[in-house]
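This is the structure I want to talk about, given as structure tokens.
The complex appears here without one of its protein chains, the remainder shown in place.
This part shows chain A:
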Amino acid sequence: MLLAGGQGSRLHALTSHVAKPAVPFGGKYRIIDFPLSNCINSGIDTVGVLTQYRPLELNAYLGNGQAWDLDRSDGGVHILPPYMREGEKGTWYKGTANAIYQNMGFIELYDPEYVLILSGDHIYKMDYSKMLAHHKASGAACTISVLEVTLEEATRFGIMNVDDSDQIYEFEEKPKHPKSNLASMGIYIFTWSKLKEYLMADEADEKSSNDFGKNIIPSMLAHQEKLMAYRFRGYWKDVGTIDSLWDANMDMLSPENGIDPYDTEWPIYARTPTKPPLYTGPNAKVSHSMVTGGCEVYGTVENSVLFHSVQVEEGARVAYSILMPGTVVKAGAVVEYAIIAENTVIGEQAHVGTSPDDQNDSEWGIAVVAQNLKVGRGAVVPAKAMITRNVKGDDKKC
């Protein structure tokens, strides 16, 4: 069960039209491709995707699941929005646990022994079958995947305090003084009969906020259920903020630090339109960057991730930036330390973003321009700006 209803308010310029899991990532993908590909690569062929916030583009993207080999006559991918029931008013998903509660009927259709709960905003490659084997062997009611982080980082995560056998005895959300460095990755395997019991009890509790981290897990601990931590070693990144989204994209450029997209043993699938090969022009300079089909690069591209059909004109320079599908960087423009969303046009001689070397203070940050906008000729978009409207330039002069 993949929780994909998140609004992603901290990414707001990028999520004004799409749910966070549908945000483009890593040149070819959207965030949701990672958990979905992990599922099929792990041998899971029945996936429910719980949608709520701006689901249209996400629904269209998932389609019948063909891109992930999840188009199946038995199982496959199912989009699960909140819905009306007879005799009561339909409600939105009140929390992560409530979202699953509302879809218990769907889960029962498949009569599973175990249920895997995932979220749609993390970038990682993981074999869930190994985690399931761990869960079965330990006989736990719930197994939570954890990542070892530094104690400083631990203050930003939900932290699992465990005994010698990695059995969880306490869960602390963003502790000020962490006792452990095991951060929850938001990946849970439940024995379904147990989860059902707790979901029903949680729903009956009017004071509950119906959330896995806040309610279900603490309640299970309070009832002496066996909860195990499953230690994951490898790359994992929450891409819930502009900075972490930018970081994770940059990590894609150095597979030794992050995720190797070229590894054919664990492919990440995506649904992308067929575009002709990319073209680099006679004066193009491209280094340490990812570039995708349909791009036309005549200028300079360094340390950047270009999605399909991006145009970088002659004399333009793109550095340390993420250019989503169909963006155009006109001649002479500079885009640095920026994220430009789909089909936005950066006018001639415009300057978007600044290098931290030029502005090394607290005002610095990644500049973001939302989709379908125009940044006019010669316009300047400062660092850390979040642009959601057209920016006027000096177009009249030309």
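Convention: contacts are C-beta pairs under 8 Å (C-beta built on N, C-alpha and C of every residue); 3 or more make two chains touch, one makes a residue touch a chain; residues count from 1.
To be clear about the criterion, contacts and distances are computed from a predicted model.
So one subunit is absent here. Using its UniProt record, which name fits best from "Sigma-70 family RNA polymerase sigma factor", "Glucose-1-phosphate adenylyltransferase subunit GlgD", "V-type ATP synthase subunit D" or "ABC transporter permease"?
"Glucose-1-phosphate adenylyltransferase subunit GlgD"
Using the touch definition from the top, which of A:Pro82, A:Pro261, A:Gly315 or A:Pro356 touches the missing chain?
A:Pro261
Of the listed residues A:Gly43, A:Gly90, A:Gly234 or A:Pro276, which contacts the missing chain in the full complex?
Here the residue in touch with the unshown chain is A:Pro276.
Give the residue, chosen from A:Val47, A:Leu70 or A:Val291, that touches the chain omitted from the document.
A:Val291
List the residues of chain A that touch the chain left out of this view.
Within chain A, the residues touching the omitted chain are 26-28, 66-67, 253, 261-262, 267-270, 272-274, 276-293, 301, 305-307.
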